[in-house]
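There's a structure below that I have some questions on.
With one protein chain removed, the remaining protein chains of the complex are shown where they sit.
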Amino acid sequence: MNDAWLLSELASAVGGRVDGDPDRRVRGVATLEDAGPDDLSFLTNPRYRPALASSRAGAILVGPAVRIEGRDLLVAPDPYLALAEILDRMHPQPRPAPGVSPDARIASGAMLGHDVAIGPFAVVASGARLGDRTVVGAGAVIGEGSAIGEDTVLRPRVVLYPGTRVGARCLIHAGVVLGGDGFGYATSAGTHRKVPQLGCVVVEDDVEIGANSTVDRGTLGETRIGHGTKIDNLVMVAHGVVIGPYGLLAAQAGVAGSTRIGSHVTIAGQSGAAGHLTIGDRVVIAAKTAVLSDVPDRSFVAGIPAVDHRTWKRSLALVKMLPELRSRLRALEERLAAIEARDKGSA
Amino acid sequence: MNDAWLLSELASAVGGRVDGDPDRRVRGVATLEDAGPDDLSFLTNPRYRPALASSRAGAILVGPAVRIEGRDLLVAPDPYLALAEILDRMHPQPRPAPGVSPDARIASGAMLGHDVAIGPFAVVASGARLGDRTVVGAGAVIGEGSAIGEDTVLRPRVVLYPGTRVGARCLIHAGVVLGGDGFGYATSAGTHRKVPQLGCVVVEDDVEIGANSTVDRGTLGETRIGHGTKIDNLVMVAHGVVIGPYGLLAAQAGVAGSTRIGSHVTIAGQSGAAGHLTIGDRVVIAAKTAVLSDVPDRSFVAGIPAVDHRTWKRSLALVKMLPELRSRLRALEERLAAIEARDKGSA
Partner (left out) sequence: MNDAWLLSELASAVGGRVDGDPDRRVRGVATLEDAGPDDLSFLTNPRYRPALASSRAGAILVGPAVRIEGRDLLVAPDPYLALAEILDRMHPQPRPAPGVSPDARIASGAMLGHDVAIGPFAVVASGARLGDRTVVGAGAVIGEGSAIGEDTVLRPRVVLYPGTRVGARCLIHAGVVLGGDGFGYATSAGTHRKVPQLGCVVVEDDVEIGANSTVDRGTLGETRIGHGTKIDNLVMVAHGVVIGPYGLLAAQAGVAGSTRIGSHVTIAGQSGAAGHLTIGDRVVIAAKTAVLSDVPDRSFVAGIPAVDHRTWKRSLALVKMLPELRSRLRALEERLAAIEARDKGSA
């Protein structure tokens, strides 16, 4: 069993190089604060540079531009990516042993792939299909006709409403609800009549969804989470929303019904987008933003309502200047009054 | 089995009329984008009018004011309401067959109405009463002494703390928690002592609550969700709140303790109201608003803190004008300085 790693070996694994002793051995990875002499630590955020001096780490993973005297360095082109690779290598995540708990209830019409693992008190309804090596956590509920792709992992207590489709290699965390009814009512004479929600949720491959997040089914069509998109905890994706590939939605973000979001879009924490909007590719939405109109490709927006990030910053600066502007206005009034008084006197 | 519908038949069902061929048959409903020649589509939001030209839909459901050449139209007084009615007619929602799963645990003191359906791994505690035809999803937990009205549906994994009362014809989505403790502490010398939360949650008839939302019990009295109110996902209703009939609370909204909300109030997404407030009837609260003081009937408020919606818009416009105001101020200063300099020279 490999419990110590040569720096040179890790460097070649991540396409990097060693600056110092290539035969230095490390046994684990830890933060600068927690690392001991047997640990590799890392400096991927310059904010933590001050912690370097007192760190007891045996070696430091850094980016190409970083110089540190008297330390054995593992220099990687992208040190945060290298960190992910090294942690994967040192800590391969165990999969639960295949097998269906005798306490799970699998409907006779469900189709299970090879080597699935299903925990106790999970429920798999009729017509559901589970790909090879899927993992269904304790107490999860897989509704009728749902489909789950290969190697996808559902943590405990995930609920898939009927007809939900989840792709391959997804990771769905505890408490997530996929396929609940969209929030659609026809209001007539003050009474809200439910519009039947007949569509579904489609989660493409390689998606991760954080704990207790919810994705509602489309009214008629799909709500779709694109390939490689990552969603944090307590996020709300409403009915009929389409999120393109490689999105990032941070915690407590929300997207209202029928909004279409392009590829590689980042939505920071506690931000929201109104319904029926089009948000382009590679857009970045700052934290706590309210997007109330369409956003073109490659924009960086902030504010309530969202505007270009620089406009938002300028507005903030001008609001800060308001006391000064008011003083200058008052001074002008006094100077002008003095001129007027004198003119009047001389008239 | 009815799998095709005459336009004339649907028109009479929704109190509308056909503009075009009344004998046109449709087999389903789809969005303008997805509809084929056998489908009825709809134009309920003018934003989607451009999609009409290329739609392959066989017929279009529209409101009275809409004119479209060369299409068979179903003209309804309220097309969105008609859409709800047509979908209900075409897709009657199946109820699960009555029966109690052998894997559910029903306490001996629980009272079950006729034709209830209880899923596997559900728990119904002593003293709980379930009305006729109630549905309790897999893994739901119904606490002691709770009561659920007729025809109410609890999706999987709903939790009702002891003493929670839910009315008739409600729909409670997966992961909802009703009756958790209110967030009440008496802080003394820096330590937070829990104030016992002894009240309950009352959900009146015809209420829908979205996935993973939470409603806390009152400290002593009730937290009450009024008749016909619809609540979206991930909404928080705190202890002692009273929400009147026919409210609409969109996703991730939150209402703090003891606030009273009138009837027909709309709270848009990610908005919040502070505690101990009174919010009148027919109030509309825009998205991302923070209500920090009482709101009179029929107000439309926005902003942090909330103000009248027009005031909020005017403030936004004025903040946008700040660069211009600053330029004008600077120009005034220069002109005044010029006058002062000349006056001085001429003195």
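In this document, chain identifiers A and B correspond to the written order of the chains, with residue numbering beginning at 1 in each.
The rule is simple: contacts are C-beta pairs under 8 Å (C-beta built on N, C-alpha and C of every residue); 3 or more make two chains touch, one makes a residue touch a chain.
Worth saying up front: this structure is predicted, and the values here are computed from it rather than measured.
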| item | value |
| --- | --- |
| Hidden-chain contact residue, picked from the options A:Ser55, A:Ser146, A:Thr219 or A:Gln270 | A:Gln270 |
| Candidates B:Ser41, B:Ser55 or B:Gln252 - the one touching the absent chain | B:Gln252 |
| Of B:Ala4, B:Leu318 or B:Ala341, the residue in touch with the unshown chain | B:Leu318 |
| Positions on chain B where the hidden chain makes contact | 105, 121, 123, 139, 141, 157, 159, 161, 175, 177, 180-181, 183, 185-188, 190-196, 198, 212, 214, 216, 220-221, 234, 236, 238, 252, 254, 256, 270, 272, 274, 276, 290, 292, 304-305, 314-315, 318-319, 321-322, 325, 328-329, 332, 335-336, 339, 342 |
| Residues of chain A (touch criterion as defined above) contacting the omitted chain | 29-31, 33-34, 45, 47, 78, 80-81, 83-85, 87-88, 91, 93, 101, 103, 119-121, 137-139, 155-157, 171, 173-175, 208, 210-212, 228, 230, 232-234, 246, 248, 250-252, 264, 269-270, 287-288, 304, 316, 319-320, 322-323, 325-326, 329, 332-333, 336, 339-340, 343 |
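Everything that follows uses one rule, which is that only the chains that are shown with their structure count from here on.
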| item | value |
| --- | --- |
| Fitted rotation between chain A and its twin chain B in degrees, CA, nearest 5 | 120 |
| Computed distance of Cα centres, chain B from chain A, in Å | 25 |
